[in-house]
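Removed from the display is one protein chain of the complex; every other protein chain stays in position.
Chain naming follows the written order as A, B and C, and within any one chain the residues start at number 1.
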Amino acid sequence: MITESILGTDFLIKNAKEIQVVIDNNAPEIEKLDQEIGDGDHIFNIQRGIKLVIELEPIIKHLSMSKALNQIAMKILSGIGGSSGALFGTLFMTMAKVSNIDDGIDYKKAINMFVDGVEAVKQRGKADVGEKTMMDVLIPVANCLKEGVEKDIDLKDLMRKTIETAEKGMLSTKNLLATKGRASFLGERSKGHIDPGARSSQLMIKTVCMSILNT
Amino acid sequence: MITESILGTDFLIKNAKEIQVVIDNNAPEIEKLDQEIGDGDHIFNIQRGIKLVIELEPIIKHLSMSKALNQIAMKILSGIGGSSGALFGTLFMTMAKVSNIDDGIDYKKAINMFVDGVEAVKQRGKADVGEKTMMDVLIPVANCLKEGVEKDIDLKDLMRKTIETAEKGMLSTKNLLATKGRASFLGERSKGHIDPGARSSQLMIKTVCMSILNT
Amino acid sequence: MKKFLNSTDDFLKESLQGFGAAHKDIISCHYNPNIITRSKATKKGKVVIISGGGSGHEPMHGGFVGYGMLDAACPGFVFSSPSPDQMIAASEKVEGGAGILFIVKNYSGDIMNFQMASEMITGASETVLINDDVAVEDSSYTTGRRGVAATVIVEKIVGSLAETGGSLKECKILGDKVNRNSGSMGVAFSSCTVPAAGKPTFKLGPDEMEFGVGIHGEPGRRRDKVQPAQEITNELLGAIIEDLKLENNGEILLFVNGMGGTPLTELYLLYDNAKKTLDNKNIKIARSLVGNYCTSLEMQGASLTITKLDQELKKHWDSPVHTAAMRWGL
Partner (left out) sequence: MKKFLNSTDDFLKESLQGFGAAHKDIISCHYNPNIITRSKATKKGKVVIISGGGSGHEPMHGGFVGYGMLDAACPGFVFSSPSPDQMIAASEKVEGGAGILFIVKNYSGDIMNFQMASEMITGASETVLINDDVAVEDSSYTTGRRGVAATVIVEKIVGSLAETGGSLKECKILGDKVNRNSGSMGVAFSSCTVPAAGKPTFKLGPDEMEFGVGIHGEPGRRRDKVQPAQEITNELLGAIIEDLKLENNGEILLFVNGMGGTPLTELYLLYDNAKKTLDNKNIKIARSLVGNYCTSLEMQGASLTITKLDQELKKHWDSPVHTAAMRWGL
């Protein structure tokens, strides 16, 4: 079911463009979240990153998957800065390194790449579930996808489940006490606000899942 | 009529105290005037000066008139700063220098002292009538008093006439173009506002005249 | 938002260009990636000191590049950590063959980006992590405390050691020591406005202050009514003194730092008030620094930093320095 080889660099660009629309639509909310418990730049970091990735289109459409992902990773890393630059840069850098991805990518392999990527992000940021960061979205989503592959769940069902998982993870950050990232400096005052990185990650994951659901 | 010898240092202190009340009552207006065409400090300069003069009471009540006036002049000069410090300081310094004032002062001599003082202020500031400064009050008032003495007008009538003259002078500054003082930097924009120094001078003169009227 | 700029996109570039042109005798600005290096090449065998962080804290760090202090600075976007390629480019440009010391303020973004850079460069490197902000509770299982104004002190002192032949290891040890010896805390009377955001990061009432504010406008310990300067000073010093366990008769450096929008007169008034408090406690101010050195854009506010001094620290504080924002003895 999730084994057809269908994912090329056009998939990356198409999703980046859709993500751009969704992020722009939710920009005021994300901005506010990082102003409440961070330094207010998260939305600009994310928007700048997406724009830079989309601008890569003419270059990466002729590249192999590993090279394309690496270009994206470098662009994110150098173009965003801040926590999200390092974290999302690590995500893509790791995905680029997964073996044999230039031989064609099916959904199963794509999920493995993402799972590896999230593991690297976890190492980079040293944050786990429950610390009020994007990891509260990324780790549950990675687990959900891994389980889906193991249990060979129907792709569309898995996407729906993933959307739910991401949303739940995002919402869970609201009442958590931040122990990692800039929000941790607030101590108890960090409670009661959704983590901006969790919100942006959830929106991006939802967008990709929706786009798969709609194909 | 205006020749009885009645003016001692107690007259100075009494008037200073009455002036303090009047200036305090009109402080917001004076402050606003200097904010509009100056730098906003005129009221504080004047208030500080009056306070310092009143504080001199224990010292000057035992002094001769010339010494008392000199003390007041030095206090004003050193305690106020700004244009008004130099101008009012000059006024009192000059009055202190008028000859024979320690032999007793009647209203005629007092008026001569004031007239000499205003002339010195005019020299110091190099401003004449029509330049939108306190001189638009001081010069007409000095002229009015001088004329009163020459024509031997009744003291109370002269006081009433002086109050009117001061008020007219003060109001005249409204439509003048400032050519001296800080307001001159505004050029045409100085028009339409009463000069703060003219207003404070007019109020002080009115207070002294009223106090003479009420004796 | 009222700022001198032409477009928020070009803000940083134009500002760096101006900085580069105004101080071309001391520093050079390079673009894509953005780095600021000394205008003179590193002398062989010198440990190079590289710092960096989000922009918006000027003169930190670019204003501290020059003889006796930093070899290079990596300015990120406003309040965003620089990216690894900046640190990599900087390390290539100023390499002296004796290793690189990174001075990094303790923020997740900065740590991660500097870490990635360290992993990617070939030569030896060490990192001094600055976490002097006593407003935030310290804890090893969280991110810990923020790095704020003590960064300036660390950069000056370690810069001096590197200039006078200190090894990478010695520089790392001294940097950690200065950081350990330092505590800071600040208060804000107004927010700042990140150019890209176009509106204030937070809002304070007309009589409110943010006590223990961070240098990006992060909330502090609490929001409170504005207090007289002496009371603010006492509370800031109290927290710092407790944290540093300052003893009677100890010598310190007192650093009164403006957040960008507070005039010097008020900073000197705070210095006066702090001196009164310290005099009472028999704590001796042996060295002083007063001014806007570690700012938060145009924020109104100030922070106090105390660094415990000994002979070594005093020597390196006094040594000549020639940067755009700090200069003496040269």
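Rule of thumb we're sticking to: a contact is a pair of C-beta atoms (placed from the backbone, for glycine too) under 8 Å apart; a residue touches a chain by one contact, two chains touch by 3 or more.
Small disclaimer: the values here were computed from a predicted structure and weren't measured.
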For the chain not depicted, the shown chains it touches: B, C
Listed residues C:Pro59, C:Gly159, C:Gly175 or C:Gly250, member touching the removed chain: C:Pro59
Omitted-chain contact residue, chosen from C:His30, C:Lys275 or C:Lys315: C:Lys275
Candidate in contact with the missing chain, chosen from C:Ser83, C:Ser108 or C:Thr295: C:Thr295
Residues of chain C in contact with the chain not shown: 2-7, 11-12, 14-19, 21-23, 55-56, 58-59, 63, 189-190, 206-207, 209, 226, 228-230, 232, 256, 260-273, 275, 285, 288, 290, 292, 295, 297-298, 300, 302, 327-330
Missing-partner contacts on chain B, residue numbers: 31, 35, 38-41, 44-45, 48, 74, 77-87, 89-90, 124-125, 178-182, 184-187, 189
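Keep in mind that, in the parts below, only the chains that are shown with their structure count from here on.
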Numbers and ranges of chain A residues touching at least 2 other chains: none
